[in-house]
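Some chains have been omitted; the remaining ones sit where they do in the full complex.
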Amino acid sequence: MRFVPTAPSKALLIVFTLLIAALLPAWAAAAEPLPVTLAPDGINLVNGQINSGDTAWMLTSSALVLMMTGPGLALFYGGLVRRKNVLATMMQSFILMAVISVLWAIIGYSLAFSPGNSFIGGFEFAFLRGVGAAPSIYAQTIPHTTWMIFQLMFAIITPALICGAYAERMKFSSMVIFSVLWLVLIYCPMAHMVWGLGGLFNSGIGLDLGSAVIGQLPALDFAGGTVVHISSGVSALVCALVLGHRRGYKTHPMPPHSVVLSVVGAALLWVGWFGFNGGSALSAGGLASSALIATHFAAAAGALGWIFIEWLKAGKPTVLGAISGAVAGLVVITPACGFTTPMYAILMGLIVGVVCFFSATSLKHLMGYDDSLDAFGVHGVGGTLGAILTGVFAVGAVNLPYYYQRHGLTKTGLLEGYGGTLVNQLLATGFTWVIAGVGSLILLLLIKAIMGLRVNEADEYSGLDLSQHGESGYNLEDAYSATYAESGATLIEEA
Amino acid sequence: MRMIEAVIQPHRLEAVKSALAKLGILGVTAIECKGFGRQMGHTERYRGAKMDVGFIPKIMLKICVKSADCPAAVAAIVENGRTGQVGDGKLFVSPVEQVVRIRTGETDDAAL
């Protein structure tokens, strides 16, 4: 499986290159960080007061976001693959819950959130040194540990989303190594830029922090539209391009083995997203509530948008369409949820439902890549749309980040008459595309050269469950179940 | 002895079985199978990928009968398996040389 760039992937590489060029000035500007005044110890607020209600909500939100990956995403993706790959696909989510967590403790959290420059944090919090019960500048009413674990849950689900692109064909070992490198080299910098102290795109969301945290290109990303969805979605596209399609793709049917599992997964994603977006308010009050309801309405509208256009175009509203639309709605609202109103959220949901219907059905086939479970089609496209529409539908009265306050701005969205946000959204989006796209490309080519990315033909044929893990998802044979006794399978030894 | 293999619609199973029982034929083995034939399959769609499922779920019955009982059994199956719609299935009769009841070792007609 050599990587021969096809025409569309060539086009994409060119786009990436152009984007890099266009963004160089911003990068240069970013190189001279603003002087900031920090809390005495940089991040921790030693005498900070912990609010038990806020903490309760944030601990709950952490649980909800963990539930999004396991079992949520594991089920959503697991149901969409063929029976022979169900366990391996669920394992991709599950193992990331393990690997990324340990990585986060060792170095990830520090790279994202300890003091650094505009692009990346430092090593101060490596091994979670200095991350204790006192609140931090990031979330001033909850323990620093709570903020750290909440952020970890985001770091887990982001690489897990990419799995959708390389499902049913990537080697387990390569997938783990790719995810680890991806987290350190792409996710941590992105998280730092958007939410970290002085990060390039930090706009000081909802916190009275002084100018310490604001970056040079402040953008609005309430809960991770760029960091989570664009970065994973674009990386997913690159994975699909570099890995190539599944054997038999386009010539043979590859129906989801159990949409039932996927519906369960989608519903859990929806519920968990309340923690993802609502928790991003970092407190339990009006802002959390506002973000949560926008999230809910966008999901609802996304489902309706998708099946509406599907009903029109294909004659029947599908269940897979409804759940895909809901996920698209959740994606699109992620950057905007804390900045916009419920009615705009409905509008954004309807739009993304229609757009992602096309990206997951037509665009993919047009371009010829095999984004197996539409990680790019939903998260990349939906995330990009969300980042941009945030600049359109943001409402200053809902939430005015510190950057706006400082500059005497009271409006945030284009519809209100302020266009500056949209410009920054576009820049931040382009930047994210470049970092995720180029970064992933380099990582993948590297890993491919060293250890290969795909399982071999025989292993793909027999399925990843068997070839990577030596297990089967289902053992429903009468021979096992109708009897306690002999069967077509022999027990040959115990390890 | 004869082996009757009948591919029928799943929802005629009960009627066919009852009719055979009336003839005193109680032993039947049923196998779930997928039939391709004149009856059209259906189409499924997953995220726009249209999939033409060509087969139809059917049940294949295997019934071993004494040669003498064969015509009556065939008639009973045809009559009760019939709905008149395309897809009602087919029935095949072939010779059997030997039958053994595993439990007792009885053979041939005695085993039926």
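Order of writing sets the labels: A and B. Residues in every chain begin at 1.
The rule we apply is simple: contacts are C-beta pairs under 8 Å (C-beta built on N, C-alpha and C of every residue); 3 or more make two chains touch, one makes a residue touch a chain.
None of these values were measured; they are calculated from a predicted model.
Novice: With each distinct chain shown just once, how many copies of each does the entire complex in this file contain?
Specialist: Across the whole complex, the chain formula reads A x3, B x3.
As a working rule, only the chains that are shown with their structure count from here on.
Novice: Quick one: report the Å distance separating subunit A from subunit B, using the average Cα coordinate of each chain.
Specialist: The answer is 53 Å.
Novice: Residues of subunit B touching subunit A in their complex?
Specialist: Within the complex, subunit B contacts subunit A at residues 44-49, 51.
Novice: Which residues of subunit A touch subunit B once you look at their complex with the stated criterion?
Specialist: 253-256, 259, 314, 316, 318, 320-321, 324, 357, 360-362, 365, 374
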